[in-house]
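With one protein chain held back, the other chains of the complex are shown just where they sit.
Residue numbering begins at 1 within each chain, and the chains themselves are lettered A and B in the order written.
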Amino acid sequence: MTGLFKSIAAAAGFAAMVASPVLASAADLPSNIRLVIGSKSTGGDTYQNSAIVAEALAKKLDINVKVDAVGSSEAFKALQRDSRGTTIMIFHDQSYLGNLYGVRGYDDIFDNYVVGPTVAINPGNAYLVAKNSPMQSMEDVIAAAAAGQRVRVAIQAGGVSEIGFSALKNAVKVTHPGAEENIVPVNTGSQADKNQLMFDGQADVINGSVQANEQFTQLDADDQKAMRFIWLTAREETIEQANPEGMGDTTRDELLAFTTPNVSVTLDGSKDFTFDKEFFFLFNKDMDAEQIAAIDTALKEIYAAGDIQKTQKASFFIPNYKPQAEAATYLKAKRDEYRHVIDAIATN
Amino acid sequence: MELLSILTPMFFTLVTAGTVIGIIFGAIPGMTATMAVAVCLPLTYSLGLENGLALLLGLYVGGISGGLVPAILLNIPGTPSSITTTLDGYPMTQNGEGERALKIGITSSLIGGLFSLAALYLFAPALADFAIKFSYIEKFLIIFFALTVMAALSSSLLVGIFSGFLGIFISLIGAYDISRGGNGELRLVPESLEYYLESGFSLLPVLIGLFGLATILIEAEQGMKEGQSLSGVKIGGKPFKLSIFKGQFVNLFRSSAIGTFVGILPGVGGSAASILAYSQEKNFSKTPEKFGKGEPAGVIASESANNGLTGGALVPLLSLGIPGDSTTAILIGAFTLQGIQVGPLFIGNNPVTWDAMIIAMLVANIVMFLVMVFAIRHLAKVVTVPKNILFPIILMMCVVGAYTINYGVMFDVWTLLIFGLFGYLAHKIGLEIAPFIIGFILGPSAEIYFVKSLESFGTFSIFFTKSWIAGLLWVLIAISIAFSISVARKKNKTENE
Partner (left out) sequence: MSFDSPFHVTIDFDTSHMIFPTIIAIILGILFTAILITRGRTMLATITNGPWWPAGIDHMRFFGTLVLTVIYFTAMPSVGDFFPNTGLGFYLCSIPYLFALSTLFLHERTRRTLLIAGANALIAPTIVWYILSELFNISLP
């Protein structure tokens, strides 16, 4: 019955609460912030990373921050409705890649929101082949396509999962013009579906992640489920920051064998393409700049203290705080680079 | 010895607490096992892996089981997987056998849970290897098989099937979901509603609208008559005896197996389990005409199947790193929060955690059974609460459930109202709700697997030639359809005589 008594007590103290102002003071942050994320899953990387950041922010600013996994379209809607700083958002590169790929519901975030600061990278974006595949490396894949063989790549259309595919197609176009049409997408959904397409022999290469697929790479080659990494899209210096143990039975050094420059997917013939999935804040365009600055400063102090980095690294995230203005410029440049890749393969 | 150091009083307390909270979540219309697990996930960080899992697995088992209470007593499925429990459970309540129905449901849940747990413990890797033989094609056929249930659940074959297809049609409203492999384009959405209908209608608000709000509207229309409590419900009635399960051995085994198996297949969806089990029981029954009027075998089939799901859904999670249903999708978060990878090596690399999980599930099933059996006398009294008190509370809980299912989307609350009205009108013009909701649940999966099969193989003949499994599924589909037609014929005959 204690629960009941507590709620009666809460009801009694409730009048006081209603009377208390929502804002402690005008330039201050609201005492209850809703952090919406662009993912519907509470088991995924966006939620996990946002929860870490939200907890640190709440502690630092002594406010409530509640993470709600409403998914991208609802998150953008909620953010657009609320300029008081009571709703903020965390999402990753999908937010502008969706726009680049022309997916319905994705506006230009740089026009419509305040972008940044960044908080972390998930370095795990990977491409895999079956362990017994004749193609053992990215070189083999590109050579096969150049030789006129159709290479089917399982991806989820319109974003983070497709960008590596687009880069691969672009690299083939740069090195073997005309052969890029041999790189064909197999559009599918979840990781389960991508894996299944490989097990069924319906895809030669699949998009996956270090976190979700590492154990499959440890299986014996005669197992139908056995896979092999051929490419991690992350930058070399990103993986270098990971804990030396890496993930599962694959050490950091072993992971580095799959990034540039050891695996080369060229951007323009001289530079390699890389893609880091970065998590960053998005704010309503009309939100008080002082409020944004307050969050930015708090994050700066949190990262300076150094505890959050340990938590992030333990979960295979690479800490990556960039102040708001710097993050916005950086992400815009990143977007423009990918736009170039996508445009290049679109105008065959 | 390491295992013993994990099995502390704390561990058992957490399983028990999880199970009890899960039952409460499951028993409240609108709240689901998925929500219970999602809400408690952040708590597990400080608990450590095994203790955290103990809590979550308790919530999972409790949440799935609790759904039978409102399904049987109020005709409102507490969770989507207890839809078929309402079909015979609520008529039993109306016949004054609510308590008996609850006991039958709880016992069946226990058996289904234990069956699937044994399957999980003994055969997980082998089952996972079997599950990956199911490509788009076989999964489509499984869904198709489940859809044939529409016919078995209809009182009029033609109208029932029409209602079912209408359910499928309405489930397709909105974007062709990119995250499931679609292209993200909208269809069947009027331009003025694009803002709201981008992701279509969510299942849970539709479900509680059709079953909860519609029921209350119908009662309101009739003026909330018949005293102040639910229509003629008496507590007591025929006593529950274990002998009810005599002759139900095949049913229990088959339904538990169906539940476990559907759980193992990622992407088929948990609700398909109880739907399939229910229809198979009806098809094989000597007295199919009794179903839908309070046949205990229907409750047994539905409940043993939906608890069979619990162990089944953990198979792909723990041996492929892939969740078997929406609740286990959140369980993955518990592992990643603790830095534990789930995948084909999980069981081998973490034998202690694995054993601890099995023990947690075992304890959760037993606690679920004991708690619910003891609580039944009190639970069943909910039907004696005056309607003017009970119904507003149910409505409020439906609103909470609708709003929270997608973590705070107001349109989901309006969906509740839209489908409450739809359910009311459907009742008036004679559309059938059970096939409608089954179509609505299975529609999106049917679409993805159908279109993707053709996309990959480019031929219709692949549905027949893919594998021996596909062939077997066609045989099952044919049998299911034949049964439904013959039952409908028989019924027509008796009605005409």
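Here is the rule we go by: contacts are C-beta pairs under 8 Å (C-beta built on N, C-alpha and C of every residue); 3 or more make two chains touch, one makes a residue touch a chain.
Worth saying up front: this structure is predicted, and the values here are computed from it rather than measured.
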item	value
Chains in view touching the one left out	A, B
Full-complex contact with the absent chain, from B:90, B:335 or B:403	B:403
Candidate in contact with the missing chain, chosen from B:172, B:244, B:373 or B:479	B:172
Touching the absent chain when the full complex is considered, from B:9, B:190 or B:223	B:223
Chain A residues touching the omitted chain (full complex)	3-4, 6-8, 10-11, 18, 22, 30, 32-34, 64, 66, 68, 82, 84, 86-87, 157, 187
Absent chain, residues of chain B that touch it	39-40, 158-159, 161-162, 165-166, 168-169, 172, 175-176, 182-183, 185-188, 213, 216-217, 220-224, 228, 387-389, 391-393, 395-397, 399-400, 403-404, 407-408, 410, 413-414, 417, 421, 428, 443, 446-447, 450-451, 454-455, 458-461
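As a working rule, only the chains that are shown with their structure count from here on.
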item	value
Mean-CA-position distance for chain B and chain A (Å)	32
List of chain A residues in touch with chain B within their complex	34, 40-45, 47-48, 51, 68-71, 73-74, 77-78, 103-105, 156-159, 186-193, 195-197, 199-200, 202, 211-216, 218-219, 223-225, 247-249, 314-316
Chain B - residues contacting chain A, complex	38, 41-42, 129, 132, 135-136, 175, 177-186, 195, 198-199, 266-267, 316, 320-323, 329-333, 336-337, 339, 341, 343-346, 406-409, 448, 452, 455-456
